[in-house]
Every structure is written in C-alpha cells, then in structure tokens.
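A single protein chain has been removed from this complex, and every other one stays in its place.
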Amino acid sequence: MIDPSWIVGLGVILFGIGLLGTFYHKNAIVVLMCIELMLNSANLNFVAGAMYYGDVNGWVFTAIAIAIAAAEVAIGLAILLSMYSTQQTISLEDANILRN
Amino acid sequence: MNLDILTIITLVPIFTGLILIILPQLLPKETADNLKLITRNISMGVALAIFAISTMIFIGTIGSVDWTDILHGEYVLKNEQFSLISSIGVQWKVGADALSFPMIWLTSLLIPISMLVEWDAKKGHIFHPLILIMEGALLGVFVSLDLFIFYVFWELTLIPMFLLILLWGGEDRKYAAMKFFIYTFTASVFMLIGILVMYFHTTPIPGIGSMTGHHFDLVQMSLQDNLIPNEGLRHFVWILLLIGFATKMPSVPVHTWLPDAHVQAPTAGSMLLAGVMLKMGAYGFLRIAVTIFPESTIIFMPLLVFLGMASLVYGAWVCMGQTNLKRMVAYSSVSHMGLIFLGIATMQPLGIAGALFMMFAHGVISPLLFAVAGAFKHHYHTLEIGSMRGIAHHSPYLSGHMMLGWMASLGLPLMAGFVAEVAILIAFWMSFGWLVMLPALTLIITATYYLTSMQRTIFESDDPHQGILPASLNGDEPRDVTWNENTGMFILGIFTIIFGIFPFIFWDMMSVWSTGFMSDIMISAMENTDAWSPSIDWILEVFK
Amino acid sequence: MGEVKHEYPLLYPLIPILLLAPILKLLGWESVDAAFLIVTIPLLIFPTILIIGQIYNKNPIWKNKWKEGGILALGALTVSLTIALWILFDYLYGNSSFSNQSVDTWFEWITFDFLQSNYVISQESRIIGIGVWIDQVTLMILFVATFLCFLICWFSMGYMNTDPINEDRNHRFYAEFVLFSMGMFGMVLADSFLWLFIFWEIMGLCSYLLIGFYYWKVSAAYAAKKAFLTTRIGDVFLMIGLFILYDIYGSLDFAVIFDDPSTGVSGALVDSNKLFWALLLLFVGAVGKSAQFPLHVWLPDAMEGPTPVSALIHAATMVNAGLYLVARMVPFVDIHYQGVPGLENLGIIIAFIGGITAFMAALIAFVQNDIKKVLAYSTMSQLAYIFTGLGVALWFYNTDHHHAAMIAFGASMFHLFNHAMAKGMLFMASGSVIHEVHHAHDHISEGNHNHNFDPQDMRNMGGLAAKMPITATAMMFGSMSIIGVPLIGGFWSKEGIIAETWKAAIEYEPIMFVPAILILATAGMTGFYMSRMWLMTFAGEPKNDVVNHVHETTPWIREPLLILTAITAISGFGLALFDIIHYLSFDIDNLKMKGLVYTLEHAFLPSDINTRIIGWTTITLSFIIGPIIAARVHGGKLQEGEKAIPTISWLVSLSGKFGSQDVDNISKSQFSEALQNRLYFDDFYEYLISKTVIPFANFTAWFDRIIIDGIIKQVESKSVSGSLEVRKITTGSAKDYILMAVVGMISIFILIWGVS
Partner (left out) sequence: MNSLSDISLELLLPEAMMIVGILAMIIIPNLGDAKIRIPLTNTSVPVFFGGTRFAQVNNPFIPSVVAMITFTASFFMSLIMLEAETNGNIGEVMEINQFTNLFSLIFTSALLITSIATFYRMPPHKNPEIPKNTDSESSTGTKIKILMNNRRQVDFYILLMMVGLGMCLMSKSTHLFLLFVCLELASLSSYVLVGFYKESDIGGEAGTKYFIVGSVASAVGIYGMSLLYLWNGNLQIDSLTSSWATMESLDPFAGIGIGLMLVAFGFKVGAAPFHLATPDAYSGASSPIAGLLATASKAMGFVAIMKILLIITSSEEGIETYWMVAIALMSVITMTWGNFAALSSENPKRMLAYSSVAHAGYMLAAIAAIGSGLGDIDSNILIVTAVIFHLTILILFKFGAFLVLTILENEGLSHNMDGLKGLAKRDPVIAVSMFIFMLSLAGIPPLSGFLSKLLMINGIVNVSAGTGSLSSATILTWITSVNIIFWLALSIVINSAVSLFYYLRIGLIMFFEEPVIEEPPAKSIYLRIIIIICATFTILLGIGPLSEYLLEIANEAAQSLL
C-alpha cells in the first residue's frame, strides 16, 4: 500500500506542472492538457483521501471528476475548433482581437 | 393615508412634471402636440398654486401656524407616521420650522419666476416640467425630517439640474454638467457615510427599523443625547457631513464646480442653482451637522471661520479677476455664502439668525443677478465684461434691473442683503473682535467688482445716442428684456426691497428659532466643551 | 436779449400741498407724527416718477406739463419742506420742548437675542427699530436739507429740462433726486446710528447714480464709481465703528446711548479705549463722506454730474452728513454730562484732519480753471473748517472746557448752515453761468458742436457781470460768505472756529497750533481763490467770443438764486443776533438776545486780547490780502460799453484798481504743476490700485483657475490616462490572464498566511 502522502505529493507536483504550463504555453491544446493535469492532481488527492480516511466517497468524487474532465475537454476542443475556423489559430497569444 | 399639505406640495410637482413629460410619449401624436402646447401653462399653474399654498401657510390660512411661536425643535405641519421601508427604518416624515419654512417659501417663489423668465424656452414641454420636478425635489430636501428621504431628495435635485444644464446650456455644457453632477455627488457620498454612522448609533424606536433596529428619524436623532459617544468618530462624522454641505454651499476650496455650472446653465437653472440649491448646503449643515453635533461644531469653529473667511475674501478677489459676467456673479455667490459660515461660527443668536436671513436674502437676490446675466446672454449673446458699453441706452430696463441687483448684492441698505450682512458682522465682532476687519474690508472689494462690471457694461459708451455693441450681436439691433424677463426681474427686485425694508416678515421667526437653537443646543455644548470664548486669541491658540 | 419764459402755472397743482401741514394739525397730528412723511413721500415718489417716466417717455404732456417728473419731485419736496417747517415752528414756538427729543418708534425692524459671555442668553430681546430723533442740530440740518432740496429741484427744472442732451432722460434725474432727498432727510431724522448709516448709504447710492447721470461719459462713469468706492471705504470703517458701539452699549439708538454714554450694556463702565476706536472709525466714515484728506479724491471728480447734483450733494447736503455724524459724537465726549473721559486724542485727530484738508484744498483751488472744480475744492476746504471746529469742540468737551466747547461746536454747526446756503447758491449760480455759456456756444456754433469748448472753463469767460446780473450778484454774495467778509454769512461762524482753535492752541494744548495755523492761512487763501473765481468769471474783458452771446433767459433759475442771495446776505448776521451758536450747541440755558452792539463788539472787539488779534488777522488775511492779490492777477474793468448793475459794478471797478501782475512764471512752476495735478493724490491712488489690487485680483483668478480648479482637472485627466493604463493590463492574451490569476492566488496565500 502506498502511503497516501506520496500520492498527495505526486498530486502537488502534477498540479504545479499543470499550473505552470497553463501560462507558459501558448498553444491552447497544450494548455488544455495542463488543465487535465491539474484536474488529475485533484483526483489523486481524492484518492489519497479516500485511502486515508477509508471513505468511499473519495472514489466516487474521483470518478465524477474524471467525467467532468472529459466533458471539459470535449467542450474545450469544440470551442477551440470554432476559434480555429474563424481565426486560423489556436495560439492564445495571437487570438487577441478582444482586448483592453 | 391622509395626505398632509407638505407632502402634497412636495409630491405634486414631481408627479405632475413626470406625467407632463411622459404623457406625450404615450398619447397619439395629434393629442400629444396639443398637450405640449399647454404644458408650460399647466406647469406654471401648478407652480403658482404651490406658491399660493406656501404663502397661505405662511399667513396662517392653512394649518393656522403662528410662525413666530415656533420654537426650536418644534415642527409644524407634520404628517402622520408613515413608514416607507420599515425594515431599515425609513419613514416618510415631513415637517417645517423656522429654519426650513423660509426656504420652502423661497423655493415656491422662485420656481414660477424662473419659469416665467424662460417662458419661451425651446422644448418648453420638457423644460417647464423639469423645473416642476426640480421644485418637488428642492421642497423635499427642506421638508423631510428623515435623513434617508433627505438624502434621496438631495441627490434627486441633481438630475433635473443636470438635464437643465445639458439640454439648455451653453457651448461647454457637457463638461459643466458632468462636473456639476460628479463633483457634488462625490461630496454628498461622504455625507452619506456620515449619515450612516449616525444611523447606526440611533436607539430603536418601536414600530420602525424592524430589521436593523435603527432609524433615520432626524428629530429623534437630535433628541438623543450624545448620539455618537465616541468623540473621535463624532468629529469624523462631522467632517464628513461638512464635506457634503460645504461643497454644496459651496465653500472654498471645493467651489470650482459652481462657476462652470452657472456659466453653462440656462437662466432658470442658474436662478434655482444659486437661489435654492446652494442654500441646501447651509440648511443641511445647520439642520444636521450643527444640531446633532454641537460640540464638534464648537471644536471646529476655527475651521468654520477659516472656510467662511476664505470663501468670502478669496471669492471676492476672484470675482475681481473675472471677465465673464456670469462667472463673476457665480463667484460672488461663493463669497456671500462664506458669510453664512461666519454667521454660524459666531455662536450668537444674532449671527445665526443673520446666517438664516442671509440664506433667504441671497436666495432672493442672486436669482435676480442671474436673471440679469441670462438676459445679457439672451439679448447680447455674450457675457464678456467690456465687450459692450453704454448698454443703458438700448436696454434701460435691463440696466435698471442690473443696477438694482448689483446694488442689492453689494449690501446696500434697505435691500435684503444688508440686514443679513449687518447682523452677521455685528455678531462676528462680538465673538471675534477685530477679525471683523477682514469681512468688512471685503465689502469694499465686493463693491469694486460690482461697480466695475457695471461701469464697463451699461456705462461709458462715449456717445449719448449709441452704445458700443458687442461683436456677438453681429450688427443686429439690440433689444431690451422681453416682457416675461422683465416681470420676473421686477418681482424679484420688489421682494429684495420689501425684505430689506421689512425684514421682520421672516426675521422674527428666524430670530426666535436661533435663540431657541442656542439655548437648547449650543449653550450646553459650549459648557461641555469649554472651548469657547469670544475672542480671537482662542482661535489663534487652536491654530497653534 | 431774450425774455424769461416763466412757467409758474405748472406749479398750481402743488399749491394744495402747502395746506398739508395745517390740515394734519387740524386732524390732531403732532408735528413729530408727521415726520415720517418727510421720508416716505419722496420714497414713494421715486418709483412713481421712474415708472411713469419710463412708460410716458417722450409724451408731450409729460414733458411739458410735468417737466418729465420735475413737478412731481417738487411736490414731494414741498411736502417735506412744509412738514419740516411745521416741525421747526413747533419746536421753536410751539409746545414741543427744546430740551427733549421725541422718539417715535414706527416698527421693529429686527429683533434678536444675545448670548452673554457667561453662557446666558439675555432675556430681553434687543430691538432695532425705526424712529425719529429731533434736537437743535436735527432741526437746523433738516431745514437746510429740505429747503435746499426744494430750491435745487426748482432750479433743476430750468437747468435740466432745457438742455437738449438731457432730452427724455430727466425722469431718471428727478427720481434719483427725490430718492437722494429721502436719504438725506432720513439720515437727519434717524434716531439710531444704524438708521443713520442706512440712509447714509442710500445717499451714497444716489450720489453714485447722479454723478453717473451722463452714464455714457467715460469720465462720469469713472467719477461715479470713484465716488461710491471712496465713500464705501469710509463706510466700511463706519460700520465697524457701529459694531463696536453696539458692543459697548447694546443698542445703537440715540436714546439709549445718549442717556448715559459712560455706562454700557448692563451697567458696565465704558472702556474709553474701545470707545475711542469706535468713534475714530465713525470719523473715518465721516472723512469718506465729507471728502476729507485722505479720502477726498472723489469730490472734484464728482463734478462730472449735472450742476444741480453738485449743488445738492456735493455742497449743500450729502457732504454735511459726515459733519452731522461727528456732531453726534458730542455726548460721548462731553464729560460735563456723563461723557467718557480720555478721548482728547479724538478731537485732536479730527482737528488735524480738518486743518490739513482745509489747507490742501485751498492750495489746489488756487490753480483750478474749471469753475465747478474751484467750488468743489472750496467745499472741501470749508468742510474741513467745520471739522476742525468740531475737533476742537470735542477736545474742549473732553477736557471739561464746557463753555469754549459749546462755542466751538455752535460755530461749527453755524458754519455748516452758512456754508450750505452759500455753496448751494454758488453751485447754482455756476450752473447758471455754465448753462448760459453752453447755450451761447450752441447758438453761435449752430449745431457744429465743438467738443473742445468747455463751458465750465473760466478761461473762456470774463466780463459776464453785465450779461448775467442776477447770477453775478448771487455769486458775489456767496463768495463773500465763504471768504468771511465781515457781517456777511460765513464770517460769523468762521471767525468763531478760528478763534476757538487758536484759543485751544494758545491756552491749553500746543499741538493745536498745527490746525490753528493751517486754518488761519486757509482763511487768506480762501479770500484769494474765491475772488479769483469771481473775477475771472465776471470781471475783466471777455476772453472768448461766446461771452458776447450769453443771456440770462432760462426760466426757473432766477428764483432760487434770489432767495439764497437774500439768505446768505442777511441770515448770518441775523442768526448771530439770535445767538444761534448757543442754540445749536444745546446750550439753551444761556440763550438770549444779546443785542446788536454786543454782538458786534463780541465779534470785532472781544475782551480777550488773543482772540482780538486772531480775529483781526483773519479779517485782514481773508478780506484784504487775499482778494487784493486776486484782483491784481485777474481783476479788470468790463468791456467798453458794458455796464453792470450797481450791486456789483463797484466790485468790478474796484478790481481794476490794483494794477495787474503777471503770474506766468508762477503758474509754470513745478509746484503749480503739482497743484494742477491735485498734488498727485489721484495718481498715487490710481498707481497703487493698478499695482496692487488689480494684479492681485488677476493673480487670484489665475490661482483659482489653474491651481484649485486645475487640481480637479488634473484628477480628471489623470483618471482618464490612468484608465487607459489599467485597460492595457487586459492584453487580450489568455496566458497573461492566467498568469495574473496565479499572481492573485499567491497573493491570497500570502495574505491569509500573513494574517494567521
């Protein structure tokens, strides 16, 4: 059995990577992936909590969170696509008609 | 609910005005056009009716009030208790006393006159109803005894005035209107904070304020001993209130909205602005800040003296440097309103009564000044002093009114302003001794700028049969005032003289009130603070 | 020679007014009860004339029958005059007692309470009411004022209505005229210092309006402003003086104050220092109003007004207001009757100001060529005499030399009377001269108006004695009265003033030598410049062709001149016989007919050797030396074939007998230049104002616009530019948004951990 704290530690690392990635990368797909990383780090925490507390809820939260992440990606991709169809870019830096 | 008379005179103009503006939008075009034609007549009718009512109240026909019997702290013509937002303790509470009634009467007098002066205003179907709304808002400020309602009306006055400046103003009207609105609004939100702090120190009265346990009732607040126990907070609140009121008055250094607003405003707007709106500041200051926090007033008396003195002296000097007639008159308002602070700061019944009378007298005189300035703008299309000479030849009536107004404003005896000036200055001497030299010598400056402006406009054409006309006239034949302007100015001039010769008409009630005010409120406060002594040394000491 | 077209029928409507006083008496009125009519009738007539005149302007009936309001004005003044006479007779011969003043409170103007220094509000409300105060001085000045106003109004109908430049404007003149008269009457009758001040200011206003009657004239508008502002400076000090008085006595009513001037409000003993300042400030007001040094600059300029205005305001009535005010100070200093001791300096200051002004004005009058300017400076000078006399009187009162004080005071008041009558007439006479010269000039130039021709310049006149006999006679008697020719008018009073001043200087207070010497010198100078004026105008050969066309034909002008000539000539002597000096100084107990011989002896051969020397020195200087020098310079016979009427021909021919002297060198000297420029006072004030007041006002306006309003504008513009900066943070890049959010997140952590 892995100690839950290791899982949490991994989660922290993943979250950090994800968070850094969100504002480091300009490609929207990569950012989307980073967001997934962050969500997954949350999932790891839920898992760790479930293990630590012996609470079944944690597992359920994880499952639902995965579903949310999936929905998010689906929607995200759709939106990115629509932006790409009009602006021919998915760079978050270049898409800046709306500003100031 | 039985509507009482003060409620009626407050709400009727507001709703009439609103209806007169809205109704033509809803009616079919034909009917609407017909309605628009008589809008000004209806407005004038309502305004005159309200003037009649307030005069009848004054005489005693309505309400059978003997005004000289009204002591301080007593309100007449009160309504039945009616709660507007009971959970936070807002009531519709109106009443009048000798502090507010002259202002009410003055408002009801000035409204028909300002309508008359601009009888032929463009878009009259909006103009006159707007003035009616203005009347309601102004009356609301003076009649309300609930701070929430007071504040609501206080801000409500801004909107019609804002629109008046915007829709009928001069070339730079947008800037002026925005400045006017934002400036005074900014000041009054400080006041709002002060009001709220006061609100949270009220003790509950049964039946209102179910949610908060507090109320906005001004009368109860003033009756409550030591409303804000924390002295530092009390002073702070007083300062917040002062910011709001001093800006409205306006006092140096927060006066610069006034000249801009005046120069751009239409004549009627200027008349109401100078005649009544400025008095709101002084009225509120006396009614709220001084009445509820007398100790703070005494502690800060040096500040009051300084502000009053600064407004008076500085305002007069600035007047002398003006080349625009209306700007000059506007600054002269600043200067005269400084006397009100001085009157209050004397802490003498005479001085306070003088300040009250100053409010009233200036309310009669300054509309005359602005009516004259407006007529210059109207007929000569310029307000530059010195761009014309010898106008007296072409416009004898205008020159006559100008002469009368100018003389009244510089404090000539037998005109309303003199009574107030003398009363304030006598009291000022009693309290501050030789410091009186400063306001007194300012009277010379006042005379100088008034006379110079007169010399450079209506005199000195160097030709008995022809004035030097301004270039803005483009060679047109100059005209004298129109009948409506003439009548309006005439009425104002007559009242100026009547109240100069028979000041006791309003003076007596003010005097009774200020005596009561002193004995009820200020004296115990003086004893409490023990800071007051009638000498200049004390002021210097505080400034150290 | 044209005939005078009399228009007496126009006056018929006024005849019933003469019955007003008898009718009121029959109705049971006391004369004092009717006193308010003196003020209110003109007050009501003022708007009446103005409004009717504005409406019916150019209407022929209004113009010819009503003289554009002149008749109405005259009617109002007739009412005032009749009632004033009624009051006068009532007091002199009727039931009303001399020693008491009648106070009649009409209504309570303002009432108020007072906070005393021990935090107690005084119980009784203090009242400022309106009432009437009548004593001897009131009676005298009231008579002078009503009488002169009446005559000058009469005169104006000739002078104003026949001048085409005034066409259709005269209603304004008459309206302002009656308003002015009302102010003067009210001031004299007022029973409190406050009301005195109020009417005083009304007069100031009317003076402003009347001086600026020819509003289109740049100089007139300027002069009007100058007059108002200069007097205003005095008035402000006067006002402060009133405040101090109020502080001391708790009232400004004469009745309250004079009841016991040594005790103030609630029985406190009056602090003489405080009272000194109060009275000094009152005196500053008087200085402004009566055109004394250093606030004298307005009076010569004020001659820009129409001549009747000069006669009315600047000679006969308004300028006397200051004297009246100083005269009212007597009870304060009269330590014989509960006055406050320790006010000697006040009298000395007043005497000094008087002496300096007298001398200075006389000096300037030497070189004036404008006939009205000469009279103006003469007015200043004579008023200064009265001030000196009053100052000496106050000093005497305060040092408990009661008898001397009363003589000085009475003499001053008497001089006021004489001077008002004489100077009113002189101005009217000068008006007559100017008017006729002007007409003649118009006549010969036939419309080609020459603007360079000045009808007031004496250098354009000369030899008018034959053309204008009545005027010349009147002017001769007026000048004699002013000079102080023995037995005529001013002699009696001026002699008294000079004698008392010297008495004070010699016997008691050496510092009084300064005003004493000054006024003595002035006496001689008066003789010179008054003679010079008369001679330049009436004697010698005409200096201008215009003179040959002058005729004395204008209606309404002769009668006032004749009446006043008579009064000037005999009233001084007459009243002196009746011991008016003691009457006026409230010394009723010693009042008695002294008899002709006694009076003459008292005047010319007083027992006191000092007084005798002074008296004769004065006579020599003023009557002999001054006029002879003037005659040497300006005198001369009339043109060939011209003959003056006997009353003046002796003078004309006498003037030619002293030879002639050329004064070109003197007149070109630097000193003469300075005098021409009025000793540079006006220039100095002008310079001072243009270097201090105006730049400072402009600076303040600049400061207000740039600094105070500028701060607001800066806030505004900085907000907008700040807004643009803030908006730039929203770059449009989602990366930056996230980065910003992370920054915010970290900040939240820091804050949360920082707190916990």
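Letters are used for the chains, namely A, B and C, taken in the order the chains are written, and counting of residues starts over at 1 for each.
FYI, a contact is a pair of C-beta atoms (placed from the backbone, for glycine too) under 8 Å apart; a residue touches a chain by one contact, two chains touch by 3 or more.
If you're wondering where the values come from, they're calculated on a predicted model, not measured in any experiment.
Colleague: What chains on display are touched by the one that is not shown?
Modeller: If we consider the entire complex, the absent chain touches A, B, C.
Colleague: Which one, B:Val152, B:Leu473 or B:Ile497, makes contact with the chain that was left out?
Modeller: B:Val152
Colleague: One chain isn't shown here. Among B:Thr68, B:Thr212, B:Thr323 or B:Thr487, which residue touches it?
Modeller: Among B:Thr68, B:Thr212, B:Thr323 or B:Thr487, only B:Thr212 touches the chain that is not shown.
Colleague: In the full complex, which bits of subunit B touch the chain not displayed? Write them out.
Modeller: 25, 84-88, 90, 151-152, 154-156, 158-159, 162, 166-167, 174, 177-178, 181-182, 185-186, 189-190, 192-193, 196-197, 199-200, 211-213, 229-233, 235-236, 239
Colleague: I need the residue numbers on subunit A that touch the omitted chain, in ascending order.
Modeller: The missing chain touches subunit A at positions 8, 11, 15, 18-19, 22, 28, 31-32, 35, 38-39, 41-46, 48-49, 52-53, 55, 57-58, 61, 64-65, 68, 71-72, 75-76, 78-80, 82-87, 90, 92, 95-100.
Colleague: Just checking the interface: what residues of subunit C touch the absent partner chain?
Modeller: That gives, for subunit C, the contact residues 719-720, 722-724, 726-727, 729-730, 732, 734, 736-738, 740-741, 743-745, 747-749, 751-756.
One rule holds in what follows: only the chains that are shown with their structure count from here on.
Colleague: For subunit B and subunit C, let me know how many angstrom lie between their CA-based centres, rounded off.
Modeller: 39
Colleague: Where the centres are mean C-alpha positions, what is the separation of subunit A from subunit B, in Å?
Modeller: 64
Colleague: Based only on mean CA positions, could you tell me how far subunit A sits from subunit C in angstrom?
Modeller: The mean C-alpha positions of subunit A and subunit C differ by 99 Å.
Colleague: Could you list, by residue number, the parts of subunit A that touch subunit C in their complex?
Modeller: 19, 22-26, 28, 31, 92-93, 95-100
Colleague: Going by the contact rule at the top, pick out the subunit B residues touching subunit C in the complex.
Modeller: Result: residues 179, 183, 252-253, 255-256, 314, 317-318, 320-322, 347-350, 353, 390, 392-393, 396-397, 400, 403, 407, 412-414, 418-419, 422-423, 425-426, 428-430, 436-437, 440-441, 443-444, 447-449, 451-452, 455, 458-464, 467, 502-504, 507-508, 511, 514-515, 518-519, 523, 526-527, 533-534 of subunit B touch subunit C.
Colleague: What residues on subunit C touch subunit A, complex-wise?
Modeller: 727-728, 730-736, 738-739, 742
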